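This report concerns only the one structure given below.
What you see is the complex with one protein chain gone and the rest in place.
Right, chain A next:
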């Protein structure tokens, strides 16, 4: 906690380019994705020996996981395996009891706040779709958009032509063009899922965490989402938690199976589906 004259602040924003960047550390200042993120070894996310326990119950046990730049990774596992908890750890919502979590080479996620992690370039879609219900679809996208998110900037913010275009593009992509002025609270469950995906698209993070994104979607919507995600991989890294094996099979080149807070198996979908232990966990229930 420190202060610079003229501003009061609560916490410096995380600036991956400190030194080369503007170095402003007022409330909430910072970029949404760090163009200077150091990913020398091609690994975007590094989790090593992560342990999380709730009142003695071990939700994650010595979990180790690496996500490469541009990778699309699926995480599967029975209910209660710790998939959501894993995302909570990455986004700073839950602090691990022990273990290391790095974004790129140098950003220690265990030391950063939720806001700093989001600003550093990790976006998240929740298991239960959460959008800003009182705001319109358009406004939801406007708020999520990658921009200066400080108080002072918000007081003066006006959408530039480029930003507006980007929102329009995403509105078309998520097929909510016609509902742009509707309060998000009035959307159907599937539409909310898409809106939240759209919010991630405009936020433009380097790593997208998606918790059961196709739950409640029709087959056609699921298929469409699969195409969307495949289009994102490469430019972005994605970590998708999903139960729908058909969906997983259609998108993932790499699958991690989580069981009781531990990585049970890793590999292509065929490989893990052939794994004895995985079959036991899934069929033994």
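In this text, a residue touches a chain if its C-beta (ideal position, glycine included) is under 8 Å from a C-beta of that chain, and two chains touch if they have at least 3 such contacts; residues count from 1.
Here, contacts and distances are computed from a predicted model.
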Record-based protein name (UniProt) of the chain missing from this complex, from "Multicopper oxidase", "Tryptophan synthase alpha chain", "Amino acid/amide ABC transporter membrane protein 2, HAAT family" or "Carbon-phosphorus lyase complex subunit PhnJ": "Amino acid/amide ABC transporter membrane protein 2, HAAT family"
Sole contact to the chain not displayed, among A:47, A:60, A:76 or A:144: A:144
Interface residues of chain A (partner: the chain not displayed): 8-11, 13, 26-28, 30, 32, 91, 93, 114-115, 118-119, 123-124, 126, 130-135, 139, 142-144, 149-151, 154-157, 199, 203
